[in-house]
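To start, the structure under review is shown below, and the notes come after it.
A single protein chain has been omitted from the complex, and every remaining protein chain is retained in its original position.
Note that the chains take the letters A and B in the order they are written out, and that residue 1 is the start of every chain.
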Amino acid sequence: MLRFVAKRLISLIISLVVASIVIFLFVEVVPGDPAAYMLGLNAQEDTLAALREQLGLNGTLLERYASWVGGMLRGDFGTSYTYRTPVSEMIGERMWISLPLAIYALTLSTLIAFPAGIWAASKRGSLADILVMGFTQLGVAIPNFWFAMLMVLVFAINLRWFSAGGFAGWDAGFGPAMKSLTLPAIALALPQASILARVMRSSLLDTLGEDYIRTARAKGLSRRQALWRHALRNALIPVLTIIGLQFSFLMAGAIIIENVFFLPGLGRLVFQSIAARDLIVVESVVMLLVFAVIVVNFLVDVAYAVVDPRLRVRA
Amino acid sequence: MNRSLIIGAALSAVFVIAALVSFVWTPYDVLGLDIPNKLKEPSAAHWLGTDHFGRDIFSMIMVGARTSIAVAVVAVGIGMLLGVPLGLAAAARTGTLLDEVIMRGNDLVFAFPSLLIAIMITAVFGASALNAIIAIGIFNIPVFARLVRGAALSLWTRDYVLAARVSGKGVARISFEHILPNVTNLLIVQGTIQFSLGILAEAGLSYVGLGAQPPTPSWGRMLAESQTMFSFKPHLAIFPGLAILLTVLGLNLLGDGLRDWLDPRLRRAKR
């Protein structure tokens, strides 16, 4: 077990290093000049040069990479070009929107998917199963930003139950803040719930067909008891993996959804900083998001191995 | 033949045909602006209405189909062209450094939230259909590599493959002559799935302005442009969104149908 974890840990570190190099190289290729953007249409060449010197855009690639990584390890994500405030502060503020949103969406998605998947599996072939399969087919095919737009049209503009976007702010209270995250969370959760429900259903169907279930039934357990006591636990394993993967999709999807609902989260920050050519913010936020995905994948792998000892033995 | 396959094929075909027909005919020219006729509701003259420049939405959807399908297909092509050989190579040389490197490379690409990287690629190198293809294609490579590797690994243990090795055939020849034909069905099914994902990805990229550029119509961009107006002209947002939904749905059903249809065949190995 320990060897397994150690191996995966090394793998994780290598992934992080390679990712950071890729990100850094990428961002350095950006063909815009932050100084020119800040000084505007009528600026003179000499003022541009002065500003470029001020912002430290003149070191070698290696120097700049080293100072970036070194800084991150110390918790210093640099200072934003456009706002002249520490990036860690900006990330901190935005985190309070992106993280709750992701958790909210994940919770909604699980709450919808599990019962739906289990129900469909236990009533295989019936109307309920067909309905669930039908809805999930739609849920997977619908572009989440379009679904978001439709929700805004119905719930915000026509019914006025929700605002069309924006974040109420945590100072406005837990209720109002969560309310402004509700439509976005639903938009994010729908496709994920659909995928999850299908995986739950097929995984459960697979386990229900296994020998040990037949044994349990033979021993006298009812269908329901067999389901809950044995099948479900084992069916959960692949489902857990999917939840881990969902984290990656949630973050990707959140970038677009944050734009649809103009939520000042990490996704929007990436967009705004790319437009503003704020290299340091782009580098650091992307690195953070990738770091989160890699770490979550690692944790899922370890959890997976804890739950299923067969996986600890690798060829 | 099952229901899913038939419905899926029919639905997808509608849009593929629309895309092909758009090369020779559309009800109106999508490049011609007709500003006095802007923002008209669906009518006999304009079946799906007009947009803020007076362009016919039905025609825009037909040409948009061309954009989405082209991007998704080429992206799948890239994924297969590069991913399949990688997967075959990894399986053929399993346990060696090559396998390890390919696997780690796959994991690394999977670790990046795909949309985020697609956004960065298109934002850095410029927004265009071509860059969208590349960005989406890059993410298809590990999908096919992993799929092929997994399938190939089990095929390598088959008798006739072992026999071929013993008879002196090279690893590459075996991969192409024996392994590859047996993973084709898997590739067809996965290809359909990646195709549908590609359509969604292209729509997402165009929505944020990073896909095909004006004046080339694109479904995602049509949705983005409709945002300030769809509260009083809903048809602007409903039709492009519906187009995306139905195409993706069709492809998903087709993929499911193909999987069910080809499944028994997967067990029978070709010599």
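Note that in this section a residue touches a chain if its C-beta (ideal position, glycine included) is under 8 Å from a C-beta of that chain, and two chains touch if they have at least 3 such contacts.
Note that in this section contacts and distances are computed from a predicted model.
Chemist: Which choice in "Carbohydrate ABC transporter membrane protein 2 (CUT1 family)", "Peptide/nickel transport system substrate-binding protein", "Acetyl-coenzyme A carboxylase carboxyl transferase subunit beta" or "Nitrite/sulfite reductase" gives the name that UniProt lists for the one chain left out?
Modeler: The correct option from "Carbohydrate ABC transporter membrane protein 2 (CUT1 family)", "Peptide/nickel transport system substrate-binding protein", "Acetyl-coenzyme A carboxylase carboxyl transferase subunit beta" or "Nitrite/sulfite reductase" is "Peptide/nickel transport system substrate-binding protein", the UniProt name of the unshown chain.
Chemist: Touch as defined at the start, partner being the missing chain; which of A:Ala19, A:Ile256, A:Ala276 or A:Val290 qualifies?
Modeler: The single option touching the absent chain is A:Ala276.
Chemist: May I ask which residue of A:Leu12, A:Val27 or A:Met90 touches the chain that does not appear here?
Modeler: The missing chain is touched by A:Met90.
Chemist: In the whole complex, what residues of chain A lie against the chain that is missing from view?
Modeler: On the side of chain A, residues 31-34, 36-44, 46-47, 50-51, 82-85, 90, 156-157, 163-166, 259, 262, 264, 269, 272, 274-277 touch the unshown chain.
Chemist: By the contact criterion defined above, which parts of chain B meet the unshown chain? Give residue numbers in ascending order.
Modeler: Those residues of chain B that touch the unshown chain are 31-33, 35-36, 38, 52-54, 126-127, 209, 213-215, 227-229, 231-232.
Simple rule for what comes next: only the chains that are shown with their structure count from here on.
Chemist: Centroid from C-alpha atoms only, then distance chain A to chain B, rounded to Å. What do you get?
Modeler: One centre to the other, that is 22 Å.
Chemist: Looking at the complex, which residues from chain B come into contact with chain A?
Modeler: Spelled out, the residues of chain B in touch with chain A are 94-95, 104, 107-108, 110-116, 119-120, 123-124, 196, 200, 203-204, 207-208, 220, 223, 227, 230-231, 234, 237, 240-241, 244-246, 248-249, 252-253.
Chemist: Write out the stretch or stretches of chain A touching chain B in their complex.
Modeler: On the chain A side, the touching residues are 11, 14-15, 18-19, 26-27, 29-31, 137-138, 140-143, 145-146, 149-150, 153, 157, 248-249, 251-253, 255-256, 259, 270-271, 274, 282, 286, 289-290, 293-294, 297, 315.
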